[in-house]
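Quick one: this structure, given as structure tokens, is what I'll be asking you about.
One protein chain omitted, others in place.
Letters A and B mark the chains as written, and numbering starts fresh at 1 in each.
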Amino acid sequence: MYELNITRPETLADAVEALGHDEAMALGGGQTLIPTLKQRLANPETLVSLTGIAELSGISRDGDMLIIGGTTTHAEVASGATDYPALAALAGGIGDPAVRNRGTIGGSLANDDPAACYPAAVLASGATIVTNTREIAADDFFEGMFTTALHDGEIITAVRFPIPQKANYQKFDQPASRFALVGVFVAQTADGVRVAVTGASEEGVFRWTDAEAALSADFSPTAVDGLNVSADNLIGDLHGTPEYRAHLVKVMTKRAVAASG
Amino acid sequence: MPADGGIGASTKRREDVRFLTGLGNYTDDINIHNQAYVHFLRSDVAHGKLNRVDTRAAEKMPGVIRIFTSKDFEGVGGIPCGWQVTDRFGEPMQEPKHPVLAEGFVRHVGDPIAAVVAETLEQARDAAEAIEMDISELPAVIDMAAALEDGAPKVHEELSSNLCYDWGFVEENSAAVADAIANAAHVTTLELRNQRLVANPMEARVAIGDYNRATDEHTLYTTSQNPHVIRLLMGAFVLGIPEHKLHVISPDVGGGFGTKIFHYAEEAFCTFAAKAVNRPVKWAATRSEAFMSDGQGRDHVTKIELALDKDGHFLALRTDTLANMGAYLSTFAPSVPTWLHGTLMAGNYKTPLIYVNVKAVFTNTVPVDAYRGAGRPEASFQLERVIDKAARELGMDPIELRRKNFITEFPYETPVAVAYDTGDYNATMDKLIEMADFDGFEARREASAKKGKLRGLGVNCYIEACGIAPSNLVGQLGARAGLYESATVRVNATGSITVMTGSHSHGQGHETAFPQVIASMIGIDADQVDIVHGDTAKTPMGMGTYGSRSIAVGGSAMVRAAEKVISKAKKIAAHLMEASEGDIELKDGQFTVAGTDKSVAWGDVTLAAYVPHNYPLEDLEPGLEETAFYDPANFTYPSGAYACEVEVDPDTGKVEICSFHAADDFGNIINPMIVDGQVHGGIGQGIGQALLENCVYDSDGQLLSASFMDYAMPRADDLPFYDVDHSCQTPCTHNPLGVKGCGEAGAIGSPPAVVNAVVDALQRAGHDITHIDMPLSPARVWSAMQG
Partner (left out) sequence: MTQVSMTVNGESVSGDVEDRTLLVEFLRETLELTGTHVGCDTSQCGACVVHVDGKAVKSCTIFAAEAEGAEVQTIEGEAAPDGTLSTLQQAFQDNHGLQCGFCTPGMVMSAKALLAENPKPTEAEIRAYLSGNLCRCTGYHNIVKAIMAASGQDVSSIAAE
């Protein structure tokens, strides 16, 4: 790891100020960033730790919205997001227990790993990313692999999830990393069904709109039987071909619909 | 279970106390006053010409003590290979130099180019980034078949080709085997790959060099399975340090699995650099570094043909294998696909004619050498897979086909040069059938089908050659070392015992099991016996632990030394009791005179040995300490029968292990609890190979599975409880304990059981699938099901 400084602000304002400097980088739970730093693949001058800022952490309910603070850990969501069981289950399946005790929702979303779980929940739920300066709709947030709409220094303070009528996340593990080889989040709301897919695409999380239309008309596993996912632009690596991933998208979608409650 | 903690007792492990309380002493736990840190600058290309390595700017970086390149190693030997294979034309293998730091060329990703010694590790890394290099990238050869084509780029320019050797065994059988195959009623053919694996002991390698200028003594702390072997190879062949000035210590070692047998460049570097900079020098591999510098395992591509008569009797067997050596010859690499593989091709069966051809190939990849089982898993896998395929082709029950061909009379001379002393393959198969409830399979299959899962059952046998090895035999086969083992049994004045063994424990529990043997021999409590290992200054010259050899060879050496001790103690006891030596008996720690009520305690005799006031000094030296070197007369031949049931998810191709049963014959057992644990671990690694693990390079030689993010290690939820049994015991006839060794069995026996089970599940579901290469990942199984 290159030499760096760590600051641990206690207020959002101080964190924003600290991140205003060049070569400063936000540190959430660090579960991806610290391994990256160890490999010397990043060289920030200063890490601004967000986990000491009380106002960024916690889970609350606002009408039909579940609001999760940016530094809320996966473990806290797994045990605390009882109003949104599919989201809690997703959080409880990220990484392993020790990783879940440190990793944060804001960190995961800001990193936007193409195989991360949270982006699927955010996109399928039609959630809103709240930052220190603005609110960003999920559909506008994810801009491709490891790329989001966040500006330099912008901090995810919370994520607002509309609670769907029915939802479920099905993850098929990449056998080594246990990230999603393919993960599918299905959410049914009064406005219809949204289906978000992670792990599969070279362009990061995406919505499977054909399935959304079919499931909005008939929310049953067989509704997607006639559909096929194109393997174009899907990831091919030593764990699976694009064709395999395309197939899994459909299988996981059907399973998610069947398990939605 | 004996109450005395002797042979046969499941004694709890004494070493656990330090490991469970954080008081283990692993090499990375050692820090020497004033130590400096090493970082190796490694090649990031698989093949290249080093035009220039300029360290001038880097040397000026903060904290840098010295930067080394190959220029600093002029006059220093290369990393030696410990085994010379002679090819089928009588010529020695091609043996390129393996420099400590790359000389002129880099030949695999991870090949060390330069080494920075600095005050801190991060300073060493900073300076390594400042080294200026000019490398002309050369075409890399990764695929073995391509490497053997005419005109292929050569890994070593000075060699005639990328062929290390073309080995035939038994060469004289070649024509007869071809003839038998040509005329057989049935021939089953299978082409397969035994994929490359990374051993990945949880402790990565560490080396610390220390040098005492006043005494000219070098000390190397290293994560080795065999410190004396390192001392010999490094001292004699690389650095030119005589043994009395070179002290090698392997303290607690966090797993080995073969990859910590070999002598590595980093060990030689740290030893060399400690003198050069006159400071202790420490290197600790990161896991990422381990992936590109630890010797890797397996990587065979094989075609196997089994000829049978119309009744299913095996007539002849022929195998053709390409074996990957990687870029350089690691310590025992040439022996693995040849003598540890070809000699096992008879398996448990009386196949009269066998011919094995192996072409060992250099590629621009990390060197390949022994990994748990080493050659024997490769032999067993292809044989048990081709038998399973033959049974299906002939419409025979796979168990019955095996039974029909079992060797049933012992000793048995195979056509591939080894003589099995004992075994009872029907007994282990019978035990397996008793354990695994094959009769209930159909009901279980139906239950799986109701869940939408495809259930399959796989069965296989294995045999291995352990207790490595008779020195005169392996010498004829090309070993450049003896493979005896040593022990000193030092009896202390008050009767407690310290055993110095050349075996090395890196998880096997020697500190607990070895004393059980002494306890039984003398009749004292095992707590009165301690084991010292892993230090060349403390133990006699020993060859270390690998090839399931510790109890069979190291234990036998200990028994021989203890027998000498007991013989002398009886002389002392005879003197004390004024009796004839021939009448003295030792039982339960008491010497008695046959036919009398005279007795003297073990402790009285040991005290007399060291306080020889009433002692036959004219006939006998004082003291009670004996050393023995034991060279085995033969290999040992553990065997067994394994069964695996799997469920395949037809939607995803994911395989789940439902049950795993193992019936092993290890001969006599010292500590059943430890034996169970060894088998569990071996099965876990074997299932890992069958379903998960895969070391993959792209066509440019970049390692794609370069961390645990892409190399799938088996986790707790990938694996089941295992049902293991070792009640079938045909003791080894040629070592004093009748033991055979158990460390590798699970890793040898389990991959074919899993693959046979998956193929069975798919065939029962109507798929015309006869083989899928390991690992049987969900993607591969699904892809095979698509036709």
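Note that in this section a residue touches a chain if its C-beta (ideal position, glycine included) is under 8 Å from a C-beta of that chain, and two chains touch if they have at least 3 such contacts.
These numbers come from a predicted model, not from an experiment.
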Practice problem: Check each of B:Glu203, B:Asp388 or B:Glu464 against the chain that is not shown and name the one that touches it. | Solution: B:Glu203
Exercise. Among B:Ile181, B:Ile674 or B:Leu703, single out the residue that touches the unshown chain.
Key: B:Ile674
Quiz item: For the chain left off this view, which of B:Val17, B:Ala57, B:Ala537 or B:Ala594 is in contact with it?
Solution: B:Val17
Self-check item: Residue among B:Ser250, B:Gln685, B:Ser705 or B:Asn756 that touches the chain left out of view
Solution: B:Gln685
Quiz item: Which of these touches the unseen chain: A:Arg160, A:Arg178 or A:Arg194?
Solution: A:Arg178
Practice problem: Just the residue numbers, please: which parts of chain A touch the chain that's not shown? | Solution: 1-6, 8, 30-31, 34-35, 37-39, 47, 49, 51, 75, 95-99, 101-102, 177-178
Practice problem: Against the chain that's been left off, what residues of chain B make contact? List them. | Solution: 10, 12-13, 15-24, 26, 28-29, 31, 122, 200-204, 252-255, 257, 286-288, 506-509, 672-674, 676-677, 680-685, 687, 707-709, 713-717, 719, 721-724, 746
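The criterion applied here is as follows: only the chains that are shown with their structure count from here on.
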Quiz item: Which part of chain B faces chain A closely enough to touch in the complex?
Solution: 122, 125-126, 129, 286, 288, 651-654, 692, 694, 696, 704-705, 708-713, 718, 777-779, 782-783
Quiz prompt | chain A to chain B touching residues, read off their complex | solution = 1-3, 38-40, 172, 175-177, 181, 237-241, 244, 247-248, 251
